[in-house]
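A single protein chain has been omitted; all remaining protein chains appear in their positions.
By letter and in written order, the chains are A and B; residue numbering begins at 1 in each of them.
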Amino acid sequence: MIVGGCDVGSLTSKAVVMKDGKVLGSMLIKSKARPGESAEEVMNGACAAAGVERREIMFCVGTGYGRDRIGFVNEAVSEIACHGRGARWMVPTARTIIDIGGQDCKAIRLDAEGTVTKFVTNDKCASGTGRFLEVMARLLGVGLDELGELSVRSKNPVTLANACTVWAQADVIQFLNDGVPLEDIAAGINNAMAGRMAVLVNNLGIENDVCMTGGVAKNRGVLAAIEKMLGLRLRAIRRHDPQLAGALGAALIAMDKTAGGVK
Amino acid sequence: MRRALREYNFDWMLYSTYDAASKLMAGTEKEYAHTLRYIPYFRGMIDAVLSTGEPGLSFVRTCAEYLKNIVTARERGRKVAITSFCFSPVIFYAMDITPVCLEVMSVFLTFTYRRGSAEFLDFCNEAGFTETSCSSQRGSLGAYLAGIGVDIDMVVTDTPGVCDTNANAFAFAAEWLGRPFFQLDMPPLLKGERYDRYHRDDYRALVSFLEAQTGTKLRAERLAAVLGELRKQDGLIAELEEMGRIVPSPLPPAFTLMNYAARFLFAGMKPCTDMLQSMVNAARENAARGASGLAGGAERLRGFFCYIDHYTYNMRMWRMAEDLGVCLQGNILSRNWSIDAPHVRENHMEDSAYSIDMTDLDSMIDSVAIMNSRMPMIKSIRGPFDAPDMWLEDTLSLARMYSADFVVYSGTPGCRNTWGMVKPFARETEKAGFPTHIMYSDAFDDRVQSWEATRARFEEFLRVRRLLV
Partner (left out) sequence: MNGRLIEAAETLNNEFVRQWKEDGGRVVGYTCSYAPDEVFHAAGILPYRIRGYGAQETTIGDTYFGPFICSLPKCMLQLAGGGAFDFLDGVVIVPGCDSMRRLDDCWRKAGEDMAGVVPPFFFHFAVPHKFADYTVNWFEGEIRRLIEAVERHFDVRITVEALRVAIAAYNRGRVLLEELERMRRLPEPPIAGAEALSVVIAGSAMPRDAYNDLLEECILDLRAKTRCLQGRRRLMLVGSASDDTALVRFLEGDRALVVADNLCFGARFHNDRVDDGVLDPVRALAERYLRRSDCPRMYGDYRRRLEILTDAIQSASVEGVILQNIRFCDLHGAENGLFERDLEARGIPCMRIEREYGPLVETGRLKMRLDAFLERIDGKRRTA
């Protein structure tokens, strides 16, 4: 049975095609103005990568901001449920999931069976999200990947506004003008990010194991800062790209919806 | 909050820091200089305070003693109350209750630790408290909620009617910790028989509450002893404030802080008197020589902070004042509303002030009730900003009296009551001829706006308004 999961986010759209519990193919693109267009393009891409035809997909679940505007899905499910399911598949022992997406971040707690028991999300501005890192990296004139690498070398991180992206920008400009080394600013950025996340996760209540999904999970500096703040090791995700957790979860839920779901 | 931080007892951590600092001057100058190398983050503050000589040393000792009282409260069989800076501690001292003033504890942290109070602030949010609440309480409340400070027996505040976020922090703490709570409530105006009676009835209810919590009656002789000391302190403060009018001011910038810190910690107790006395002595010496209290010797500007100071680590605000040659003319916290205060006499505000009547227990309780209703913020932030006795009237009369060149608002984003009126307020101070700068930073949390950005904007204000050419 071939199933699909499509996650149309605010910054990126992701799709996964699965068969019998295995990923056949996936795709990630920048989101377009219309969610429907993003969904079509990314699903076609995932099908091509999987080497299957669209019509072969028996059941497809949509998620993400645009989930109600995807024409081809059989069912729309919340991102919380999809990220929980996807993360659990990637780290079977996970009970707490930190997900940092483009425009929001969330912390999700699962019970032993993998059911969502509680979640919290950041409902403030872009602070504490992937967008925040993007804006800051651009200010420093470095790539997103470099931000993580840079910060690891810092010995004297700066303190940065962490509640508001606009104010943090002003702070970064001030530090740049003052000639503060880039690595210390980068570390300050990652610490600000980690600080916001730690509040969210601690508010939810941590249960081990903890893993992190979403695009920001690929940033070594943020990962290290969060580990330091929470005083624990995050379970590494190796089974698949952590940025695809939502789409993956959607595909897994699609599989559950059809007979013979694979956990 | 990081697990590692939970391994340290909060009060002990602060006590050992301040206790060690109070002994720094015991050795030779060379030893002192050597020791500073080992406290890179803390040395700016130590230097700023200790460079004022005996008063600075007395300040650090007083802080250490306050913290020692907290860490030894249990073994001395004392009940412990968390309370607010604008609540006079005299009643606690008269009843052998150990006060833990949250805002003061927050400042101890922000001054001495580079990471500031961030994790304690955040712990409150992790516990369910709002992040938009005032950082002045959250900065240390987090430690008590996390159970790494002294056990709290009761929660006492006096800000309902004056400051929601303050009152709310204490109400939240009481509920979270499951401890008894008492609030003194403040009506929107200050003077008049109806208001006086309300303050007095309310204060009597407080005394009954404290008696129930401690199981002992308030004794007249104990209250008399504390109030007697308070009178001496009021006299010393009046002298300091009078000397602040001299140009150049003989008071070093750090004296503004030390003036109110002494009272918040130990009003009515000897350490406060000693500290104020040493400040008066030092200021008298400067005044006799016609010297400015600024280390550089040249007073370029006189600034009045109409609300609170900025408590970023290492006392960088006071060091900035030294750098720029700005004489700090106090703020809302440093003014005392004793009937003898110079600004009370100068502006004929006797009926807005308090006096202490020691005739009997009743008259003393009445006096304390009225005195408490004139505490910083409690007095002037309760009603509309332009009503009699309120913020604008006080600010303008003080700024004029102390020949301020400009007015600065520094507060916290949690301060709903002042952020709700600071724009109309600043229009009026500008109209009255005082260039007014509004700081958008958080006096207790550099993560809202870094100190570097705050300072840059302040200096820009001085330049743009041609105050500092």
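Some observations on this one:
Rule of thumb we're sticking to: a residue touches a chain if its C-beta (ideal position, glycine included) is under 8 Å from a C-beta of that chain, and two chains touch if they have at least 3 such contacts.
As the structure is a prediction and not an experimental result, all values here were calculated from the model.
Across the whole complex, the hidden chain's contacts among the shown chains comprise A, B. Of B:Asn168, B:Ser352 or B:Thr454, it is B:Asn168 that touches the chain left out of the display.
Looking at B:Ser133, B:Thr273 or B:Ser352, the residue that reaches the missing chain in the full complex is B:Ser133. Residue B:Pro384 is the one among B:Gly27, B:Gly228, B:Gly296 or B:Pro384 that touches the chain missing from this view. Although one chain is not drawn, the whole complex shows that of B:Thr17, B:Thr112, B:Thr312 or B:Asn417 it is B:Asn417 that touches it. On the side of chain B, touch with the chain left out of the figure occurs at residues 127-130, 132-133, 160-161, 163-165, 167-172, 174-176, 181-183, 185, 187-188, 194, 198, 201-202, 205, 383-386, 413-425, 427, 440.
Remark: the residues of chain A touching the chain excluded from display are 10, 65, 77-81, 103-104, 115-121, 123-124.
One rule holds in what follows: only the chains that are shown with their structure count from here on.
Centre-to-centre separation between chain A and chain B, using Cα means, comes to 45 Å. Those residues of chain B that touch chain A in the shared complex are 1-4, 115-116, 118, 122-123, 125-128, 131, 446-450, 452-453, 456. By the touch criterion given at the top, residues 158-164, 167, 170-171, 174-175, 178, 192, 195, 198-199, 202-203, 228-231 of chain A touch chain B in their complex.
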